[in-house]
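Here is the structure we will look at, set down as structure tokens.
Just one protein chain is left out here, and the rest sit where they should.
Order as written gives the chain letters A, B and C; numbering starts at 1 within each chain.
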Amino acid sequence: MIDKGLIEAENKTREAALRADYAALGEHLDRRGIDIAALKDRAKGFGVAVPSWGTGTGGTRFARFPGEGEPRDIFDKLDDCGVIHGLTQATPTVSLHIPWDKADPADLLAKAEAVGVGFDAMNSNTFQDHADHPLSYKYGSLSHMDKAVRAQAIEHNLETIEIGEKLGSKALTVWIGDGTNFPGQSHMGRQFERYLSSMKEIYQGLPEGWQIFSEHKIYEPAFYSTVVQDWGSSLLTAQELGDKAKCLVDLGHHAPNVNIEMIVSRLIHAGKLGGFHFNDSKYGDDDLDSGTIEPYRLFLIWNELVDAESADLDLAHMIDQSHNVTDPIESLMISACEIQRAYVQASLVDRAALGGFQDANDALMASATLRAAFRTDVEPILAMARLEAGGAIDPILTYRASGYRKQVAAVRPKSTGGGGGIV
Amino acid sequence: MIDKGLIEAENKTREAALRADYAALGEHLDRRGIDIAALKDRAKGFGVAVPSWGTGTGGTRFARFPGEGEPRDIFDKLDDCGVIHGLTQATPTVSLHIPWDKADPADLLAKAEAVGVGFDAMNSNTFQDHADHPLSYKYGSLSHMDKAVRAQAIEHNLETIEIGEKLGSKALTVWIGDGTNFPGQSHMGRQFERYLSSMKEIYQGLPEGWQIFSEHKIYEPAFYSTVVQDWGSSLLTAQELGDKAKCLVDLGHHAPNVNIEMIVSRLIHAGKLGGFHFNDSKYGDDDLDSGTIEPYRLFLIWNELVDAESADLDLAHMIDQSHNVTDPIESLMISACEIQRAYVQASLVDRAALGGFQDANDALMASATLRAAFRTDVEPILAMARLEAGGAIDPILTYRASGYRKQVAAVRPKSTGGGGGIV
Amino acid sequence: MIDKGLIEAENKTREAALRADYAALGEHLDRRGIDIAALKDRAKGFGVAVPSWGTGTGGTRFARFPGEGEPRDIFDKLDDCGVIHGLTQATPTVSLHIPWDKADPADLLAKAEAVGVGFDAMNSNTFQDHADHPLSYKYGSLSHMDKAVRAQAIEHNLETIEIGEKLGSKALTVWIGDGTNFPGQSHMGRQFERYLSSMKEIYQGLPEGWQIFSEHKIYEPAFYSTVVQDWGSSLLTAQELGDKAKCLVDLGHHAPNVNIEMIVSRLIHAGKLGGFHFNDSKYGDDDLDSGTIEPYRLFLIWNELVDAESADLDLAHMIDQSHNVTDPIESLMISACEIQRAYVQASLVDRAALGGFQDANDALMASATLRAAFRTDVEPILAMARLEAGGAIDPILTYRASGYRKQVAAVRPKSTGGGGGIV
Partner (left out) sequence: MIDKGLIEAENKTREAALRADYAALGEHLDRRGIDIAALKDRAKGFGVAVPSWGTGTGGTRFARFPGEGEPRDIFDKLDDCGVIHGLTQATPTVSLHIPWDKADPADLLAKAEAVGVGFDAMNSNTFQDHADHPLSYKYGSLSHMDKAVRAQAIEHNLETIEIGEKLGSKALTVWIGDGTNFPGQSHMGRQFERYLSSMKEIYQGLPEGWQIFSEHKIYEPAFYSTVVQDWGSSLLTAQELGDKAKCLVDLGHHAPNVNIEMIVSRLIHAGKLGGFHFNDSKYGDDDLDSGTIEPYRLFLIWNELVDAESADLDLAHMIDQSHNVTDPIESLMISACEIQRAYVQASLVDRAALGGFQDANDALMASATLRAAFRTDVEPILAMARLEAGGAIDPILTYRASGYRKQVAAVRPKSTGGGGGIV
């Protein structure tokens, strides 16, 4: 954990400038008829889950270049998550991945409490073989030809739910890599039916109050077809399962050029939006830091979500990124702040004016209304929310000043690079 | 109409070679355990509808370069359609577009009978303003903000059904250009609800035995969002309307890289596949001749359809292309033959062997099984089917020998080029 | 022209708020070590050319829905350009398109002076047939098989230069639609050689001090191959022509996912960057208003340009958009302001800090340095620059208050919709 005193000392050096910026922004917003305090309260109420595995350095199929002080296990990861939330005050929960994060639930709960975080949705894994699973997922898992493999994969998901129940989680996210690399490799219709049948068995095992999220992805690791390739297949899945099944949207899992905010709108219409895996991308499932490539797209997604707030959707928001060339803690902090920024900017949209322009087919002014919100620099609001909640005005610089990475590097042994999948 | 005698004379020059090729192919297929006569019968039973408007030269927003002898009206177009079917014996029906093809139904029926074709699905048009419609579709039609515009668009669709009923059509295809060019221009959720509401009114007007097809398209003419942008939105539409509503798949209406045959499989699973608009494309909705850019993709789509034959789907197949640099009659003939080719090749797939490879996770041999069917040159089967049905062994060369285009050019006045939409 | 008194009156209603915002921003920038006055001066020095044809409502191949008061000819268009520059003070020049804008040069010069604009790069047109050209461009122009067609196209370009010379223009932009719709339609190598040979003849005709710009585009109106399909082919062209030949980058003319700012960097490296056609896009060559779809991309392009300022590049900047659902004057004003905004934001980048982070492989802070500039709301700088230069603090609202569109609609007859290229 980062020392509270250090945070305070660092904040001291930035507080005056922040207060000046905040006051000026408040006056400006006031002229636009917007209450800055209300926005600050919204910022304070914001939270997005951190993926436990995101605290380690990621890689590609070509190589992985680990950094210093890589977490050895889920307890190290929770330490890192505690640092992230401590500084940003925007990531109150952690999302676990089974089997990677398997441990005694009591120990997990104790550690989480110690570092000040809770547990969010659980993630199962049937895209890799497990040491203690006799059967391989090379040719699929929940949609595999072989009933025994499907049974093993179902059982793993049920075990993941069971672990989650002990930790206070309320949802299971299912993402599978099942698909094919060649036309004809599998009968696409029957493969989908096997998947649905397996999902129904998992659905039966959902405890009271739980949700299950189906996550689609256009490709990778399968390169010709993927069983849940788009939101249409994800929607069919959620429809066939029932009310507790929803669709999860990962920003990097779509075909090129696709309008993601429109998918969000359609899933809201269908009553099937479950939540998000936030990240950013330029080409494929690049898993880059949220808001660093196309920040306006992130804003437009939040614009849909803020617009739909009256519908009282119960959404699960999680970061899902691969940090290959940065300190993962820094990338997760930056990402949480960028997601929070888009949320606050979307909260700034003058919806009454927007509605009027839409009614009048005034495309130019409607579009300008969104941009006016987007270009407002809400950094002072975010920083003030952090300051008041005990976080850091500047999480990155405060983290660097703390020397945390060096400290953990001293006790965590050097991780081997490891090759990628190609060798 | 092309003179029967000419067709016979032309066929005479090619019949010996055809019979030799056919016999050799028959022997080869026999060694593979396949009955060539059965394939020929399937080829004979094949039909795809020709779009009336496809007989004129198309264009882009930049320019249109008309050819000689452009059809002046629906009666000229039906003449051209008669030529296409006469030579290919593969296009027994024509799909009309209202208001472009409005005429006295009795005259249309008489002309169709005279040229030997029937009528397929009807197409409405609310992506252009009509001379006799007081309100503009500039800002939408079935999803327009203004109830009066929606009412006008609904009424136009009902009128299109009415015309179709008199012509023996059994389906209405609805494609709208509604969408937006800018983020914020319209509330995407409410816009979709207005569209659904309008479609429900049209659905109420469907006569006994009719179907309605919802056609999606990712973009163009709208460039930021489109109301029915993908098969997911099309599926939601068909689901909300009811059993008589299905989804139509146009091969050029998808995001880059999308696996279209998989969408076909999913719509079959959902019981919502209604038919196709065939064409080919490399970039956007290029509307190029079927099978000229990615012939294997066309085969893979037919592989799904032939595989699902036991489900007794009642599908509507139509060509939908823009012929900018070729004689439209030639392009439509080539396209019909390429679609028929893919159908016959897909009929060649050894499905028992394929199923065995799929069960054994033998991706390599499963994939090779599809390719073995695809690379079989079935041209002799197609040509023999045409010959036996009274068509031309070589439709293009026979058409050219007929001098049809020159003849009609003598009576049809030169069409003006016209600029595209940009000026 | 918009009445100066009206502009002043409108500005009066917004000046106090602007001065408050400007002062607050000045203080904030001062804390970051940035001089707001220098930025304001840069904003004042900024200019981008307006395309004459952009003042009319555009369309797609499906339809064109004209607005009120469409300009009838180049003189009406120049009136509209004068309004745009008068209000934004950011579009001092107009780019003409021949033959659309053909008129007596003396009249053009007089009109331009009257409305307060000059002339930028000239644009030739061989993607449409001309009434007074005997040969058609249906199968190409500068790369056509037929030497006579190529000669006609070359002659047209030379005539366009000649007109431009009389108007004080210093550059010719050549964009051709030449390409093919089918594999095999043309021999791609020889087609390119014919294009280069034609361009060399045009190059020979360049007057002293002129430049020629080669503009690439991946597709449309050609749908299988395009002669100058990407920056590689454009680079080869510019290299073979000589020093006066450069490459023009249109933001919407690239394959999906392509990193455009990197192309800018490569063309700077090669000494071949000539300028831009600004617009925005989500799917294809959508020609949407600049900065309305991916504003960060626009910023990143300007980041490259500002970075390269020391190289003293002589670049031609032009807007190239199609305004289908907005008032073209409004869209052009908004676009000019968004381009100017990106330029000023890019001028804000702390390049010393950025260089340091780059040297240290500090990807996170380098990236954050760009975002810090991008998220700074520079609207007060732009507005103040306009105010001081005699323009409008809010160009859109001032324009609407002026009633200009209604006034010209009273004298300019209603334009017919016209169909798109598909009918």
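We take it that a contact is a pair of C-beta atoms (placed from the backbone, for glycine too) under 8 Å apart; a residue touches a chain by one contact, two chains touch by 3 or more.
Here the structure is a predicted model, which is why all the values come from computation and not from measurement.
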{"item": "Shown chains that the omitted chain touches within the full complex", "value": "A, B, C"}
{"item": "Touch with the omitted chain, as defined above, among C:Ser225, C:Ser290, C:Asn324 or C:Ser347", "value": "C:Ser225"}
{"item": "Of C:Leu364, C:Val378 or C:Val408, the residue in touch with the unshown chain", "value": "C:Leu364"}
{"item": "Residue in contact with the excluded chain [from B:Leu235, B:Ile334 or B:Val408]", "value": "B:Ile334"}
{"item": "Chain not shown, touching residues in chain C", "value": "138-139, 145, 180-189, 192-193, 218-219, 224-225, 229-233, 235-236, 254-259, 261-263, 265-266, 268-270, 296, 300, 303-304, 307-308, 354-355, 357-359, 361, 363-364, 366-367, 369-370"}
{"item": "Touch list for chain A against the chain that is not drawn", "value": "53, 56, 58-65, 100, 127-129, 136-139, 177, 180-183, 185, 218-221, 223-224, 256, 281-284, 286-289, 292-293, 322, 324-326, 417-423"}
{"item": "Missing-partner contacts on chain B, residue numbers", "value": "17, 20-21, 24, 27-28, 31, 256-257, 259, 282-283, 289, 291-297, 325-327, 330-331, 334, 341, 361, 363-365, 367-368, 371, 374-377, 379, 396"}
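Note that in this section only the chains that are shown with their structure count from here on.
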{"item": "Maximum centroid distance from chain A, chain identifier (CA atoms)", "value": "B"}
{"item": "Distance from chain C to chain B - Cα centre to Cα centre, in angstrom", "value": "39"}
{"item": "Where chain B touches two or more other chains at once, by residue number", "value": "138-139, 180-183, 185, 218-219, 224, 256"}
